[in-house]
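So the structure is just underneath, and the comments pick up after that.
A single protein chain has been removed from this complex, and every other one stays in its place.
Chains: A, B and C, in written order; residue numbering restarts at 1 for each.
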Amino acid sequence: MDYVPNTLQDQQQMMKAIGIEALEALFVDIPEKYRLKKLLEIPPPMSEQEIWEHMTRIAARNVTPRSTLLGAGVYHHYIPAVVHHIIARSEFYTAYTPYQAEISQGILQAIYEYQTMITRLTGTQVANASMYDGATAMAEAAVLSAKTLGKNRLLLARSIHPEYRAVVKTYAWANGYDCVEIPCAASGQIDSGALKDQLDDRTAAVLVQSPNFFGIVEDVKPLADLAHGRGALLVAGFTDATSLGILKPAGEAGADFVVGEGQSFGNPMNYGGPYLGILASTDAFLRKIPGRLAGATVDREGCRGYVLTLQTREQHIRREKATSNICSNEALCMLAAAVYLASLGKNLKKLATLNVWKANYFRAKLAALPGWKPLFPGPVYNEFALACPDVKSANSRLESAGYTGGYDLSREYPELGGGILLCATEMLRKEDMDNIAALLK
Amino acid sequence: MDYVPNTLQDQQQMMKAIGIEALEALFVDIPEKYRLKKLLEIPPPMSEQEIWEHMTRIAARNVTPRSTLLGAGVYHHYIPAVVHHIIARSEFYTAYTPYQAEISQGILQAIYEYQTMITRLTGTQVANASMYDGATAMAEAAVLSAKTLGKNRLLLARSIHPEYRAVVKTYAWANGYDCVEIPCAASGQIDSGALKDQLDDRTAAVLVQSPNFFGIVEDVKPLADLAHGRGALLVAGFTDATSLGILKPAGEAGADFVVGEGQSFGNPMNYGGPYLGILASTDAFLRKIPGRLAGATVDREGCRGYVLTLQTREQHIRREKATSNICSNEALCMLAAAVYLASLGKNLKKLATLNVWKANYFRAKLAALPGWKPLFPGPVYNEFALACPDVKSANSRLESAGYTGGYDLSREYPELGGGILLCATEMLRKEDMDNIAALLK
Amino acid sequence: MELLFENSRPGRKAGTIPASDVPEVALDKVIDTSLLRTDLNLPELSEVDIVRHYTRLSQRNFGVDMGFYPLGSCTMKYNPKINENVAGLQGFTSLHPYVPEAAAQGNLQLLHELAGFLSEICGMADFTLQPAAGAHGELTGVMVIKKHFEKKREKRTTILIPDTAHGTNPASVALCGFQVATLRSNTEGGVDLAHLRELMTPDVAGLMLTNPNTLGLFERNIDEVASIVHGKGGLLYCDGANANALIGVTRPGDLGFDIIQLNLHKTFSTPHGCGGPGSGPVGVKSHLVPFLPVPRVVKEGERFRWSDKFPDSIGRIRSFYGNFNVMVKAYTYIRSIGAEGLRRVSENAVLNANYIKERLRPYYQLAYDRVCMHECVFSGEKQVQESGVHTTDIAKRLLDYGFHPPTIYFPLIVREAIMIEPTETESKETLDEFCAAMISIAKEAKENPDLVKSAPLTTPVKRMDDVLAARKPDVCWTLC
Partner (left out) sequence: MELLFENSRPGRKAGTIPASDVPEVALDKVIDTSLLRTDLNLPELSEVDIVRHYTRLSQRNFGVDMGFYPLGSCTMKYNPKINENVAGLQGFTSLHPYVPEAAAQGNLQLLHELAGFLSEICGMADFTLQPAAGAHGELTGVMVIKKHFEKKREKRTTILIPDTAHGTNPASVALCGFQVATLRSNTEGGVDLAHLRELMTPDVAGLMLTNPNTLGLFERNIDEVASIVHGKGGLLYCDGANANALIGVTRPGDLGFDIIQLNLHKTFSTPHGCGGPGSGPVGVKSHLVPFLPVPRVVKEGERFRWSDKFPDSIGRIRSFYGNFNVMVKAYTYIRSIGAEGLRRVSENAVLNANYIKERLRPYYQLAYDRVCMHECVFSGEKQVQESGVHTTDIAKRLLDYGFHPPTIYFPLIVREAIMIEPTETESKETLDEFCAAMISIAKEAKENPDLVKSAPLTTPVKRMDDVLAARKPDVCWTLC
């Protein structure tokens, strides 16, 4: 099976019009020796029925857990039915970037509305139409900070998601910036003393995440003040985006960039992607931030409409002087987030609160087990780190009961051996938590 | 959760405009004693997340077989992906009957195209926009025949699907018609001798099905001639609609009505419905057939368009003199069938042929088992009846291996004790057939 | 727009059929050529052709998701998306109706509970879910009436139908071999009791009443109506297509009805699908339960199974068990909104209808000046008199304002009828926008009647020629 409508007869007529005898003649510019003489070594075609059966078998080789206890940057939330019904409309998913505004008002207005909701959630003045994911959003904010200030030092809270730190370091390496990690205090929050010591005039930005990787809510305000005090910028990340429903917006607390992963807003876990990089900032960076921006304007008859705007920031206009290289983004994931936020509305606060309740119940329940105790006393959202007798055996017991295990902190934090990170969203039933506590006893 | 957008404030404003104090005042016409004082005894509401989890659990109480060996009027065929993508467009599924042609050209043209494809498949001149299912299509054709001819006797081949016969008998009883069953010959086809004997001047119609319930292809032509010879009409049904891809159209063979179940055309088995009643006929019945009809016409500017036409046949115009009481039909199932037929196109012949090959292989394979043999020698499409040592034990062996069993013919045909009806569509793999033959040995 | 057939090209394909894994045999070796077709004239298209064709067709179609659809008597309420997702669960869609009951316990439980919910909602003893639509339910109900009298060895030949009734009522009665006698409405739009007494003779099997009726009015004299009919041994049938006005507020069973059909695709939010599928369950009082169609789900302990051991049953009226997948949506809906939600449905459906009635009464002639239930009926007569603008013109003009028109020219007893059913899922803003449009059309009718008569102006096609369609019927494409 393939998707080529041309029949042999069509091809002949077209070759005639072009004035060639054989399709081969279309490839004269390719040196003869490089033209493939045989078919590629790719399996033969399949009918739709066969590919469907084949792919169903592959999917069935994965094990779908009865409940997910993993958070660690990706969160299992309920997705209202409307979300998929909207993003499955082919007017949206088969279109590309809205270069032609007059036939793209649908997505342009949706972007404008999304930008608005994100600025409100983050306490900022501008949000772009998406980055690749939370990690690249953070990395680009860091690079942009350094380029803007002409400084080359980045201070990263060690409590930032390990993979985010890794991505930031890769981008920093490519640009010759130094990265310094700031440890976390006993509370689980960033060690502001250590931060103060490390801040210097070469420091472009301080990067934190709240809730951080351990689920602990950071106090962003003093950190922003510290950074600004040494002429550095504050990049504030977050883990689970639903936490924005109750936490003080980092923008209000003084962050210059608010970045993070928007997967929680209506996007399935999808084994890691596609996700949604959220990047928001202050008016000061309106003309500097990377990515697409939709702006309101009017048409020739004065009717309100929307266009992609401030494109002189972008690669297709400024080339090597662009503020980023991003072109394709995660528009459809952004649309899912917009629909998700529209359908939750003020209920997002209720949902976030429910997450807090679930996590606190679960944490207390497990902390009561012999040998189990919280790693950090700090306030948590829906994720928490515990010290336990044996992470591996705990996880294998969970897995054999059909749950996922927790995240083994020793993977990335040798200093936290015996630490396990667990998450409880609205999807985890009390019944399961009690059940789990029982089987971990 | 409910779907009422009115807020309390909205309600107050509206009550004000109406001039009432309380909602109760809207129900003054209902005698006080009949107004419910308490809530109905229905379980409390659920959030969307909860209902989703609840319904998933209910669905999980069903057992989905690895392969279906059942046909018997409902067939497991592959449904091309495009079908659902189209019928899931809310412009289609949230609309009602296209009374307002100017904003319903989409479905009206789709109906017109469907009608066209059905007439071509059945060899007729007119097809309606759908009946409830194959059985009611047959019953209405029978009643219409009797009313048209002013006769009150119906001859039904006993090889017609038992449930179709049951429905025809119910409709006949309601109208005071007699039903006589015509047995089938050794071949599995209708016993035309017996038919000849039963045909009389009171006979309104002869009803047959090809392929019949046993999967046997009938020779419609001579039956039509017989019926017409006594001034009766021939109603020709079919079981699996995909058989129309290779079988001689009953319309060409002289049938006055071609009726049957269109489920095979792009509609899932859905535990019995919704399905698609196909009803097609000759020009002679253009102004008599039940159901919606789309017709081509022009608008005020002369542009081609479509409307519901010949409505004087219908209940909303003719009331008790209408040719049927049908109003809502199975339009969305019809749309699925139209998309299905459009995507198979001439491949429908290939598909039907593949079904024949599978069935013949499977039949031969099983007939080779000790104690197993075909019940009838007649030609089969994708279904066949076998005599076997013990239907119950055969089925339980199949079921414990994850297959469905076959249809136990003794359920409806005591005379065929030990008979089992099995089906092999393109969905049944050779591997499974061999496997099954092995485990039935 | 081009037809599929006009876009067809020889040799073009959407997809392929799997290669055979079993021996291929020449068809005529297994089926005699005389039984085989010679050619197959179906269109040849690529997948992209098909997708664009139907996507473009969809763009020329208006559904509830596009906007307000106050089509009276059809209850075009919003269809919740979660219901579609639930109904798409493989456990529901992939089951063959003949799998053993042990493999279908989820489905059987759902059907059994749904029948229970509907019985509680209507005050009936039991329900059959077999009928595929409202009219099919009517037919079933009338058959139950027939069976009832057959059992009692009473020969009753006639059923009474009010002049306001929907066309399916007399048609269903006729399809069941009964005579129809038409019952007049009184000046307030209800049953003319005197006429009922006069018509209710011993050969009358019963009365088929729609309550609230198609004027959107509740039968105030329901007690008298019931006692007259029952007094003469007749049965009282309720066409429950208008149940959206009553659920949680009152129960037809309590009102004296013996039989009712519900339209799940109306009251219980299942989508109308351009005309179907629907579902028309029928509920009856206990003395009529034995007559319901077979098979029926019976519960034994915690297990459910099918039974056709009901010797007095009218038999089957459809293959298998009815439109199962539609029932899944209705069940999901009932469980989602619960008892509170059901009551809110009717309260707000009736509130919305009365609000529209009050907003529009200064501009259009109200058919009956009473509190209405879930819908209100106006007459376009005023506009006809004033400016020769007919109800059709008003309806077509509404298309230019982006609304689906109300039901028109029904009920038949109201001249130039305009029947508006907003449903409970529409917000006050939407009702206000609609009323504003209706009011401005009333003004246009006065000031610029030709504009209204030339409507619609903004639709993909202009006003269609129905007469031509009926005079020169063209119901299938024969050119290519």
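The rule we apply is simple: a contact is a pair of C-beta atoms (placed from the backbone, for glycine too) under 8 Å apart; a residue touches a chain by one contact, two chains touch by 3 or more.
Quick caveat, the model's predicted, so the values are computed rather than measured.
> According to the contact rule at the top, which chains on display are touched by the left-out chain?
A, B, C
> Which is it among A:V206, A:A236, A:C333 or A:I420 that touches the chain not included here?
Residue touching the chain left out of view: A:C333.
> For the chain that's not shown, point to the residue among A:A141, A:V167 or A:L195 touching it.
Selected residue, touching the omitted chain: A:V167.
> Among A:L149, A:V180 or A:A342, single out the residue that touches the unshown chain.
The one listed residue touching the chain not shown is A:A342.
> Quickly run down the residues of chain C that touch the omitted chain.
Against the missing chain, chain C presents residues 7, 9, 12, 46-49, 51-52, 55-56, 59, 64-67, 78, 80-81, 425-427, 429.
> For chain B, which residues lie in contact with the unshown chain of the complex?
1, 3-5, 7-10, 45-50, 80-82, 84-85, 90
What we mean here is this: only the chains that are shown with their structure count from here on.
> Counting only C-alpha atoms to place each centre, which chain is farthest from chain C?
A
> Quick check: how many Å separate the C-alpha centres of chain B and chain C?
19
> Report the inter-centroid distance (CA atoms only) between chain A and chain B in whole Å.
Those two chain centres are 48 Å apart.
> Taking each residue of chain C in turn, which ones touch at least two of the other chains?
Within chain C, residues 15-18, 47, 51, 55, 80, 82, 84-85 contact more than one other chain.
> Counting only residues that touch at least two other chains, what does the list for chain A look like?
Residues 48-49, 80-81, 85, 90 of chain A each touch two or more of the other chains.
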